[in-house]
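Here the complex is missing a single protein chain, while all its other protein chains stay put.
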Amino acid sequence: MNLVFGAAAMGLLVTMALAMFRATVGPSAYDRISALNAFGTKTVLLIAVLGFLSGRPEWLDLALVYGLCNFVGTLAVLRFSKYGSLAKDELASAEDEP
Amino acid sequence: MSAVLDALCVVFLLGGTLFTVIGGIGMIRLPSFYTRCHAAGMTDSAGAAGVLLGLCFVAEPLVAVKLLSVLAFIWLTSVASTHALVKAAYARGLRFYDEQPIDLTNKRPQPGAEDRTHKRSGEEE
Amino acid sequence: MNTGIWNYWVVVFLMMAGLYVVMAKRNYVKKLMGLSIFQVSVIMLYVSMGKVTGGTAPIYVLDGGTPAEGIVYSNALPHVLMLTAIVVGVATTAVGLGLIVRVREAYGSVEEDVVTEQDRAAEAAEARDFAEAGP
Partner (left out) sequence: MELLITVTLFAFLIWMAVVIGRQRDLFSASMLTGIFSLICAGLFTVMDAVDVAFTEAAVGAGISTVLFLATLALTDERERRPEHTPLAAIGVVALTGAALVYGTLDMPAYGDPSAPVHTGVARHYMERSWDEIGLPNIVTGVLASYRGFDTFGELGVIFTAGIGVSLLLSAGTPELTPGAPPPPPKSRAPYVREMPILRTVSKALMPYILLFALYVQAHGDFGPGGGFQAGVIFTAALILYGLIWGPSAVEAFARRRLVERATAVGLLIYGGVGVTTLTLGHSFLDYSALSPEHPQHGQHWGIFVVELGVGITVSAVMLVIYYVFASRPKKDVSPMRQPLPLLGGACVGDVSTEDAEADS
């Protein structure tokens, strides 16, 4: 069984390397964001598999945190790329919408 | 029973891993940002499902619940952020083809292809 | 030749990469990025020293309310030190970034060259004023 987990981990590592290649070469900023997002997902999966590989799978909380923070990071990047600032306040404009 | 579960685990796990690797290759080889996003995002969901469900078959009940919640989380956030990403790129007028694609195959787009590419978000609507 | 010490070499490489960025790059934000690479290298040094071959994470495997026998755990002490260091690191990085924002507001740039140039010019002007207003 460990062999299967190891093979899965290796496959995920290969995918991570591919995503890193995409993040390295770009060319557009959006490509990098997409690579960051994909990389985060792969890390979550890798952590889950690693838990089983080391025989102590009870710490999947870790994987959840990765997913969450990856989401926050991706959103921050997106937000920044669209408006050039984290500070713009949409509350007012959202409220006056019918 | 345990053997059946193990076999299911192997099938799902390796299938999911295969999906992610294919997605990774797609992220490298596909010609434009939107297609690459498709590769990254869609196989992401399938790959994550395969790996995490596969692990569920050999996990204790509590761990399986955690695995499923991780899966639900990924399915919500990854899909949402890919959607937002593509939308943001489209709003910024990112072309459907890069001006200089990463050329691994020596197959450049045909000279006339430039005209068919999407130029601005407003024109097609 | 001891080949088991590759982890230290990786750490040294990372540390030097961080040091190079801090020294050679002129952009303050980039310098801080180099500093965080440097910080990661130190954290890696500690954590990799705490690893024991065949060990598992330092959380007791409980067997009916008591720790199970015969399980090797990795060293918890480096983990404790580095855990706090990471959070302290991000807090101090925030101080650095705050300083950078203020520098940008005062000088209009975050490039070391521009800032130094303006400082020199200001100093020269001050010296000139002092000489003119002198005795």
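As written, the chains take the letters A, B and C, and residue 1 is the first residue of each chain.
In this section, a residue touches a chain if its C-beta (ideal position, glycine included) is under 8 Å from a C-beta of that chain, and two chains touch if they have at least 3 such contacts.
Given the structure is predicted, the values throughout are model-derived calculations rather than measurements.
In the full complex, the chain left out of view touches A, B, C.
Touching residues on chain C toward the chain that is not drawn are 2-10, 12-21, 23-27, 29-30, 32-34, 36-37, 40, 43-44, 47-60, 62, 66-67, 72-95, 97-102, 104-105, 108-111, 113. Residue positions on chain A in contact with the hidden chain: 2, 6, 9-10, 13, 16-17, 20, 23-24, 26-30, 32-33, 35-36, 39-40, 43, 46-47, 50, 53-54, 58-59, 61-62, 64-66, 68-73, 75-77, 79-94, 97, in rising order. Residues of chain B that touch the chain left out of the display are 33, 73, 76-77, 80-81, 83-84, 87, 91-95, 98-100, 119-121.
Note that only the chains that are shown with their structure count from here on.
Counting hops only between chains that touch, chain B reaches chain C in a minimum of 2. Each chain gets a centre from its C-alpha atoms; the one nearest the centre of all protein C-alpha atoms is A. Set against one another, A-C and A-B show the most C-beta pairs in contact at A-B.
Inter-chain centre distance (chain B to chain C, centres taken as mean C-alpha positions): 34 Å.
The centroid of the Cα atoms in chain A and the matching centroid in chain B are 12 Å apart. Within chain B, not a single residue touches two or more of the remaining chains. Put simply, chain A touches chain B in their complex at residues 1, 4-5, 7-8, 11-12, 14-19, 21-22, 25, 27-28, 30-31, 33-35, 37-38, 41-42, 44-45, 48-49, 52, 57-58, 60-61, 63-64, 67-68, 70-71, 74-75, 78, 81-82.
Residues of chain C touching chain A in their complex: 56-57, 59, 61.
For chain A in complex with chain C, the residues that touch the partner chain are 54-56, 59.
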